[in-house]
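Notes follow once the structure below has been shown.
Yeah, one chain of the complex is gone here, protein chain that is, but the others are all in their spots.
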Amino acid sequence: MKRPTMLRVLAWLMGPLILFSIFCMSASAQSVSIEHRTVVLSGLCGDGATPGLVLTRLVTHALSNNEKEQVWVRRIITALKEGQLICNDSDQALINDGRSQLNAITLEAVLQKSSNPPYVPSMVIMRKVAITSAEVNLFSSDQSVRREAAEQIDKFYSLLDASVITQILKNEPDSEVRSMLTLALAKRGLKSSDKKDQLAAILAVSQSPSQASRTLLSNLLGDKNLTDPELKLASQTAIRHIDQWLLFANICSILFSGLSYASILLLTALGLSVIFGLMGVINLAHGEFITIGAYSTFIVEQLMKSYAPAYFDAYIFVAIPIAFCVCAIFGMVLEYCVIRFLYRRPLETLLATWAVSLAMIKSIQLLFGSQNVEFINPAFLNGGVQVFAGFVVTYNRVFAIILALLIFTATLLIIRHTRFGLLIRATTQLRDTARSLGVPAERIDRISFGLGAGLAGLAGVVLTQIASVNPSMGTSFVIDAFMVVVLGGAGSLIGTAVSSLALGEINQWIEPLYGSVTAKVAVLIIIVLIIQRRPQGLFTSKTRT
Amino acid sequence: MSFKQTLIKRQEFILVTVLLLIAAYMPLSNRFLDVVNPFHMSLFSINLIGQIICFAILAMALDFVWGFAGILSLGHGVFFGIGGYVMGFYLINASFAETKVLPDFMLYMGWKDFPLFFQIFKYLSVSIAMAVLLTFAIAGIFGFATFRSRINGVYFSIITQALTYALMLMLFINDLGLGGNNGMTGFRSLAGYKLADISTQIGLASVSCIVLAILYLLLRYIVKSSFGQAMIGVRDDEARLRFLGFRTDRIKLFAWCLSAAVAAIAGLLYVPQVGIINPNIVSPMLSVEIAVWVAIGGRGTLIGAIIGATLVNGLKFWLSAKAPSVWPFILAAVTLLITIGLSNGLWGGTLQLLSRSHARRGV
Partner (left out) sequence: MAYGVGHCSCSAGRTQDEESEMQNDTAIYVNGLNVKFGGFAAITNLTIEILYGQTRAIIGPNGAGKTTFMDVITGKTRPQSGEVLLDKKLDLTSIDEPSIARKGIGRKFQKPSIFEALSVEKNIELAVRKGLGFFAMLSSKFSLTQRTQINEILAIINLENERDRMAGTLSHGQKQWLEIGMLLVADPKVILLDEPVAGMTDHETDKTAELIASLRSPTRAIVVVEHDMDFVNKIADIVSVLHEGQLLAEGSMEKVRNDPRVVQVYLGR
């Protein structure tokens, strides 16, 4: 047998030693915590009981200790709320756990059960319990629990423990919880008779701007009892500050929703830009390709719900290539059966594609019914985040924006940098020359049309998360899409992007002021005015003809 | 002259005669023939014909500006709607004069009296004049802006669609006092005649036929004049016409405004016969459908538009009762066939067939 090395010997010795000391430390820590707990709970039972102080100490205990202690504090409070607490004859606190009774301090079962009735706190104490419970919940890792707790504290602001809340505020990550807590603190401060407190409260409120804080301050200003000019001035300054902040938040909101609307416009108009812009074909059935994309997504969603529920949330990613292919195939079929006979006859193409769109809408209606189709958003697209007060960013719109950018970039790269894109551009600019060079013009036409239709399908996929899906959803998007292409300049992808952005933002700026219809009319008038100056759109190629 | 040549040369005469005959036949057959008589025309069919005639006027208006001047408007529903809504205002006023009760949609809004703009439309002649003037004005402004900047072809068509869409959205707003998404209804009388009376409805249908005949003659005259030749010049080679010294934007503007006014007249006649006016009349889909009627009938002939509108709407009414789901497919199929195969439309194709054996004659 090999001789064991020195290291091994040491390890063998140290291991158990270390384990033993850890055990001792935790034991002592436990005993230390038991000591603390005893101190915390002292005065709960017996004569001269001071339950209020106990509650305060409970919160402080939770504040300064680890999770284990926080769990214990919660247990005690739950016991108080549920009427499980019993004070036995030796003034010890016991918790009635249904079958057995636990020592409140150690949470271990006692041998001697008490037959005393449960401890019933007074109304005042119950309120304090509620607040204490809320304060303790503020340590929870679950954001929604903390939000609820903050709301509770806001309700009972006069009972809260200011020092505790202030300390919690320092570490609170969620801005909404923070603003609620600040508001609660401020409300409490405002009620104080000490002017210093009030001024501090006003300042605190102005640092946490929101509609609610503004209302608080304007109520204060409107209060007839407020006579002190210094307080008045402070309030007015605070209100002005909040107004500025709210304005900023409003502007950000509008910019964001403009960006979101622009991304939708871009998605729907991109396919049209390829088909109308590059190929000169007016496709009134473009909206129906969007609808087909949306319904394809629906089918994918249903299938995954039934057959692969574990991966349900990924349905949107699965739907993307599927919808693209489905729509591209439909598009190529349409080109083969109808469009190819009508090149160079734009007005006939318009009517023919209108007829096709009519038939498609009716078919979808017959297959799926004409009511709205309900979608369950994937979990990662639900909800949003409040960037700061008054400005909320929803995940589904962020998704739309990101996807719009990705798809646009991909299309631009394909058209500009691939051989296929080159062939498309050659065929559309000089068809016969391209053919004489051996380019299969008919096939290129078919594939380009398919590309445009596929892009529309992708728009449909994204729209399932944002808009309502029904057989005639396409018609409301197609007119906007055409406007985008007309303004941007047929044949220019960059033009499409720029005009989507411009029209999206303009629409969102006008809408909150004058309503959505006026916004649409205004956008139309703007387009007509711009077209007057530049009849070919914003971005055009300069040619001799 | 052979029969074919007679048919071509005398088409106006034939059409007007047919229309006048229908106008006379409807009331006579209804009044004097028994219900069981197969030649009796029921109120239902007469009313139907009246509505179809209104659509024929509308189609003719579009053909005038599309088939001859080359301006494809996909927004003629706007002018049709303006005529319709103005007639609605008048009829509401007339009902009020009779019942002294405000219409439902105003009561829902808590209004006690008519808003000011409503009160203008108390008299029929004023209303008709206002409808025409209003249409002229709106068409004029829009046309001026677009023609001056040489917006042509498909761009123009798309913009007219957008205009239609915007107007439709506006009409859906309940607060405007225009009936909102339910529209206006509950019309009782027109110029003293009760709308519920059979004779009034028959009278309206006959009047529609006569108006169609008159408007047809008017438009036909214009089309055959030098102005009409200029319109055709605009359609076929606008640049050439400009280099000959013609102010083509003015020609287009005038044709456009006239067409809009005719469409408005169609709307004026339509509403009392259908009994309701709502924003769907201004839907983008309907405006494209008007172009389909003209295309199916054959554009550039005026008669073709009338035939197209009559056929399509007649079929639609007939099939909607029997097989409502099938109708869109049939319309789609017919449209596709005409656009791909028979680009002259039904009447245009017929004319071509008839005149094939003879030396071509100018229009």
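First chain written, first letter: the chains are A and B, and each begins at residue 1.
The rule is simple: contacts are C-beta pairs under 8 Å (C-beta built on N, C-alpha and C of every residue); 3 or more make two chains touch, one makes a residue touch a chain.
Treat the numbers as computed from the prediction; the structure is a model and nothing was measured.
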| item | value |
| --- | --- |
| Residue, one of B:L176, B:L244, B:V326 or B:L353, that touches the chain absent here | B:L244 |
| Hidden partner chain, touching residue among B:L20, B:L102 or B:I222 | B:I222 |
| Residue numbers in chain B that touch the chain omitted from display | 221-222, 224-227, 229-230, 232-233, 236-237, 239-248, 254, 359-363 |
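Note that in this section only the chains that are shown with their structure count from here on.
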| item | value |
| --- | --- |
| Chain centre separation in whole Å, for chain B relative to chain A (CA means) | 50 |
| Residue ranges of chain A touching chain B (in the complex, touch as defined) | 282, 284, 338, 341-342, 345-352, 354-356, 358-359, 361-362, 366, 475, 479, 482-483, 486, 515-517, 520-521, 524, 527-529, 531-533, 535 |
| Residues of chain B defined as touching chain A within the complex | 72, 74, 145-146, 148-151, 153-155, 157-159, 161-163, 165-166, 169-170, 172-173, 284-285, 288, 291-292, 295, 325, 328-329, 331-333, 335-336, 339-340, 343 |
